[in-house]
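For this view, one protein chain was removed and the others were kept in their places.
After this line comes subunit A, so read on.
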Amino acid sequence: MTERFSYPDDREAASAAQVRALEALLIEKGVISGQTVDKVLGYFESEMTPLNGRRIVARAWVDPAFSDRLVADTPKAVAELDLPVGMAGAEGEHLAAVRNEPGVHNVVICTLCSCFPWPVLGLPPYWYKDPVFRARAAREPRVVLTELGVPLDDDTEVRVWDSSGHSRWFVVPQRPAGTDGMTEDELAELVTTEAMMGVALASAPGAGTR
């Protein structure tokens, strides 16, 4: 990297100064405007949230044919729903859903960096990006899941999906028992981000969070 600036020693302050200077220079040179970054962040924070993923999962729970289409061709099935338009290039393309079923539990990780399905899950929680989590989840997913409070039978197969530039996986958790009378909107409330990453299960109300 070029030594464009000299930075204070403190890493946090140095990073903050570097980002500030970079944005200011890009604005000064006319590459972006003063509002560009705020607009992009605003779109992400208002439109690309786990709410989208919850609605997709709830629809899959009430409509088995949709669920099948979702697994077969995720972007096409997602397009059936009236969700915010994804921003091309921002890790929204190549969405791929995997479905938990009796005897099969799916977990999504990214071993190299965090290739997260932003449009359906929002931004990843910070621990997802931690090298320890990523390495351990790849090496011993069953142990990690037990630590996270996900009960798995010995005969349940654990499938680990490594997100990459080509596929951004998310999990369709199993519909919890005792939710037969619930509406699609009520069901969506039961779906957590963690459940869509496969590090938790969806639970019926009052059944506890684990």
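Following the convention adopted for this analysis, a contact is a pair of C-beta atoms (placed from the backbone, for glycine too) under 8 Å apart; a residue touches a chain by one contact, two chains touch by 3 or more; residues count from 1.
Operating definition for what follows: contacts and distances are computed from a predicted model.
S.K.: Out of "uroporphyrinogen-III C-methyltransferase", "Putative aldehyde dehydrogenase AldA", "Molybdopterin synthase subunit MoaD" or "Nitrile hydratase accessory protein", what name does the UniProt record list for the absent chain?
M.R.: In UniProt, the chain excluded from the picture bears the name "Nitrile hydratase accessory protein".
S.K.: Which of A:Gln18, A:Thr156 or A:Gln174 sits in contact with the chain that's absent?
M.R.: Residue touching the absent chain, from the options given: A:Gln18.
S.K.: What residue numbers in subunit A mark contact with the hidden partner chain?
M.R.: 1-2, 11-12, 15-16, 18-20, 22-23, 25-26, 29, 31-32, 36-41, 44, 50, 87-91, 112-115, 122-127, 129-133, 135-136, 147-149, 165, 192-194, 199-200, 209-210
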